[in-house]
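For this depiction, one protein chain was excluded, whereas all remaining protein chains were kept in their positions.
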Amino acid sequence: MADDGKVKTPLLDQLESGPWPSFVKEIKRARQGSPMCDDLLGQLELSYQEKKGHWKHGGLVGVLGYGGGVIGRYSDVPDKFPAVAHFHTLRINQPAGWFYTSDAIRTLCDIWEQHGSGLTNMHGSTGDIIFLGTRTDQLEPCFQKLAQAGFDLGGSGSSMRTPSCCVGPARCEWSCYDTLALCDQTTREFQDEMHRPPFPYKFKIKFAGCPNDCVASIARADLSIIGTWKDDLRQDDAAVADFAAAGLDIQKDVCDRCPSKCMEWNGAKLTIENSDCVRCMHCINVMPKALRPGTERGAALLIGAKAPIVQGALLSSVLVPFVPEEELLETLKELIRRVWEFWDEYGMSRERVGELIERVGMANFLDAIGLDPAPEMVSAPRDNPYIFFQLEEKKS
Amino acid sequence: MADDGKVKTPLLDQLESGPWPSFVKEIKRARQGSPMCDDLLGQLELSYQEKKGHWKHGGLVGVLGYGGGVIGRYSDVPDKFPAVAHFHTLRINQPAGWFYTSDAIRTLCDIWEQHGSGLTNMHGSTGDIIFLGTRTDQLEPCFQKLAQAGFDLGGSGSSMRTPSCCVGPARCEWSCYDTLALCDQTTREFQDEMHRPPFPYKFKIKFAGCPNDCVASIARADLSIIGTWKDDLRQDDAAVADFAAAGLDIQKDVCDRCPSKCMEWNGAKLTIENSDCVRCMHCINVMPKALRPGTERGAALLIGAKAPIVQGALLSSVLVPFVPEEELLETLKELIRRVWEFWDEYGMSRERVGELIERVGMANFLDAIGLDPAPEMVSAPRDNPYIFFQLEEKKS
Amino acid sequence: MTQPPAKRITDIGPPHYEKFLHPVIKKNYGQWKYHETLAPGVLCHAAESGERIYSVRAGTPRLLSIQTLRVFAALADKYSGGYLRFTSRNNIEFLLDNPANIEPLKKELAEAGFPVGGTNNAISNIVHTQGWVHCHSSATDASGIVKAVMDPLCDRFTHQDLPAKLRIAVACCLNMCGAVHCSDIAILGIHRRPPKVMHDILPKVCEVPTLIASCPTGAIRPATVDGKQSVEVIEAQCMFCGNCYTVCPALPMNDPDNDGLSIWVGGKVSNARSAPKFSKLAIPFLPNNPPRWPEVVEAVVNIVNVYARHARKFERVGEWIERIGWPRFFKLTGIEFTRYHIDDFKHAGLSYARSMHMKY
Partner (left out) sequence: MTQPPAKRITDIGPPHYEKFLHPVIKKNYGQWKYHETLAPGVLCHAAESGERIYSVRAGTPRLLSIQTLRVFAALADKYSGGYLRFTSRNNIEFLLDNPANIEPLKKELAEAGFPVGGTNNAISNIVHTQGWVHCHSSATDASGIVKAVMDPLCDRFTHQDLPAKLRIAVACCLNMCGAVHCSDIAILGIHRRPPKVMHDILPKVCEVPTLIASCPTGAIRPATVDGKQSVEVIEAQCMFCGNCYTVCPALPMNDPDNDGLSIWVGGKVSNARSAPKFSKLAIPFLPNNPPRWPEVVEAVVNIVNVYARHARKFERVGEWIERIGWPRFFKLTGIEFTRYHIDDFKHAGLSYARSMHMKY
């Protein structure tokens, strides 16, 4: 203890200087509100000295009637740092697109000031608002205050995790469907699956308005809904000319970088063989005014992304190549239910849906959820001759 | 039996018409020389009728002191077709590059007329001359006649198989090393391993003079020796101009097809950024006179190709990125021995070397044969975090 | 008598986003025509209607105190009608209808210590995880590494002159909550020693069969240790994934002397030009050196600089490396290629170089 009654943190203090905003400063700032922060600093300093964490493994705590939304956490040096003996986190479902008003922010701050450490993550990497650190007895009251303010908890454990989406139509000209609406509606539709973990493992859903995938859905969601279009790119030749005039090397920077080499620039006119375009977004990204996605919009549904634990990381793969925007919500609800039904029945404990599909085989999975095989689902057909012919049934 | 004492082959007869040369005609032609051919036709006609083969499984036959070179074959309908009750084949090591004189051909024909069916394959798909069909008692005399004529048997079973090579320096301007010499020398060096199967399984070696790989070595040989060069492409600007004048679209057909996009054509001059060239051969192939491999020549050694049985097909992968031509023979002998030693000790029965490498891991295999890891050996480093750190030894 | 508790509210879901949308956004929702980057961190989106919304983006440490959040709220009231949002990379964005407010807002943010930038071809905020601040599983801290790495790279955040976007991520264990597996540059906390089995508590805290099943390499075998049923770990078979610890607290992985960091490069998520890619191993191990992880910082900065110097316009790190080839990447960065770089997991064979395409 230092004379001022505060723990000394010589190592952490070194992280207060420098141009990038400092999380240490944040923790120190929060001291005014909560003594927890002192002990958090103390324990963290200890970790920095010893090069090892000091949190105990898991711990099941939560709020009445919910099986998720809280991550229990206990210190393994509670006698040294009693204020963080309990240091549970609340995951609070963010508003779609992470939009707030200053009032909403203040409301959240006031609640957290009363019931926790005053520390947050804006946001957790699944997308939730993270209230970082409180005691077990504060969980329920904090939750109810939040509920009265119109907020609810997010997902944790073997549940549908808090869906998230890109800013989409709210502030992006490329969004091929309403990411915020679909994210919000899906979240409401499956409240029960989010709050009362029913599954073999976690299930994440992310909504991106176009193939730029600004929420990394193809890498981080069991179900990735990614916007795209079916018709031709919208092209504004005058704007193209402006870009050229402004010094953009359209041949080199646009045409030559087009993965399907379907663009031709003769120095005056840009010609696109749209039937060959793979909708990668590059040319649109480079010339926002000049090129835009077509008007026949919708999304593709991809399935199975996850981190490496334990069979290796997966990216989502194409499940439905295209769903028109107006059919998205219904298709999604129906499909999610079928997928969950199969996963529930055949998934092993802690087996993500992407792992399950690889284990049983995509073709069998498609049968199970009632989809027909399509060449869009594979990068190429099999290159090995080991085919399990099913002579009984006629081949699908 | 037909009146003329010959079997009727209505199905096979349908394969005598048409512009492509007919194997049925060949078998019929050989009738004059050997009664075996009648019964072969008979049994084959039966297979065509019944849609199933009529040869029995394997059968160990051979010549004195050799463990290979003969494929034993017995009919499963010997009573119907006694002349092919035995129908063994001899595999005869072809001269490097499949070069012959008319005399050599006639010598082979005379020997085979005396001792077998008079039917051959020129050549088997490993490269041997195939003498197709004879009786057990004919094997030894036939072999000795061949030996007196300067021919020897090729490989079969778990041995070094008959090496083969592309036409190379004998008739190709692109050969980066002497494929015929190296193939011939390697074959002579390992006569014992070829004739007396010592291995867990077969081991094939193919020599291609350049990356065009005209003997499909990267797909069909456990050890693929493929010629390449280290310095710059040799370029003849006048000849380039001739091609352009002759109507070749150098931009579209050459530059745009260059996988490393390292060529520039300004309508008059072709500029190659040689440091980026991956030596794919395309530009050389399209403009033989104008472009040629460099003069600092040699070969890369690749390992592990095989057909799919049973863990899936493999292409050979880079083991030594470059060996100068003059060091090839010695390097090859030394390396082959080390590989065989390791394979002998750790290979499971019927496990090809490529399968062994995948099973034990490339890094361990490299340790075992005393090579250092190089980035040229992989298309990319690992993308999974599952590293077997060896804290004992310092990392290689 | 105690009064009846107020009725509990559950399953209401998040507040509806519409409540939080700026009027200009509500009006032009889905009607945006194009955008321009006016300056690093300042975007202007123009609607078909001709109306415009201006976004000012600032970097945050993600770990934010309510005190700071209230400062943000106040700034929003002052300059953006109270409207703000956070991005998928934990930056804050103020949404302005009046361009005159841009400069004063930038000035105040700068004074408050929040750099404005992260747009376009900049290095944006580092997606990261809990580390020693909150997780039991971490091999290292996350927030500290982010701070240490971003300090020297802050200019790359406030400027946007890289060949393309460059996304960095940090994860403090192989669970990869930061989803570092598809980042241009990723920093990953790793263990290098097998778990230590706490035989005394093991039977109490976990089920042996589940535990054994959790090990992908089958390194965990049943064993009886002084009478008690327990397990043993075959060292040679362990690749330190930590999955056993996730399912059983009695197998801690922490080991201050051997834990450390690995560096990964060349991943991407977007479909722009090339398909999404996984990050590949660049450096298998760097020491875990708080508070400022100098070895990690130097390694990352070096890769960024080599990339900035050699990549062509619009080439992401992975696209650049694929053009020049991995051998040249190792040569240019001076990073050593080791046995650990050669994959030996499930699909290892597919990563062997099975062609003659070679540069010398």
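Letters A, B and C mark the chains in the order given here, with residues in each chain numbered from 1 onward.
Here is the rule we use: a contact is a pair of C-beta atoms (placed from the backbone, for glycine too) under 8 Å apart; a residue touches a chain by one contact, two chains touch by 3 or more.
All values derive from a computational prediction rather than experimental measurement.
Contacts of the undrawn chain with the visible chains, over the full complex, involve A, B, C. Checked against the full complex, the one of A:Glu45, A:Asp213 or A:Glu351 touching the unshown chain is A:Asp213. The chain that is not drawn here is touched, among residues B:Ser159, B:Asn212 or B:Asn384, by B:Asn212. Considering the whole complex, the residue from B:Val61, B:Ala85 or B:Ala170 that touches the absent chain is B:Ala170. Within subunit B, the residues in touch with the undisplayed chain are 11-12, 14-15, 18-27, 29-30, 32-33, 40, 44, 47-48, 50-58, 64-66, 71, 73, 87, 89, 93-106, 108-109, 112-113, 118-123, 125, 127, 132-133, 144, 147-148, 150-152, 164, 166-167, 169-173, 175, 178, 180, 184, 187-188, 191-192, 195, 211-216, 218-220, 253, 257-259, 279-282, 285-286, 288-289, 292, 307-313, 315, 349-350. By the touch rule set out above, subunit C reaches the unshown chain at residues 271, 275-276, 347, 350, 354-357. By the touch rule set out above, subunit A reaches the unshown chain at residues 211, 213, 218, 226, 228, 230, 259-261, 275-280, 300, 302, 304, 314-318, 321-322, 357-358, 361-364, 366-367, 373-389, 391, 395-396.
By definition in this document, only the chains that are shown with their structure count from here on.
Greatest Cα centroid separation from subunit A: this falls to B.
With each centre defined as the average position of its C-alpha atoms, the distance from subunit B to subunit C rounds to 49 Å.
Measuring from the averaged C-alpha position of subunit A to that of subunit B gives a distance of 51 Å. The centroid of the Cα atoms in subunit A and the matching centroid in subunit C are 12 Å apart. Residue numbers of subunit A whose C-beta contacts span two or more other chains: 308, 312-313.
Residues of subunit C in contact with at least two other chains: 174, 176, 181, 216, 241, 278, 345-346.
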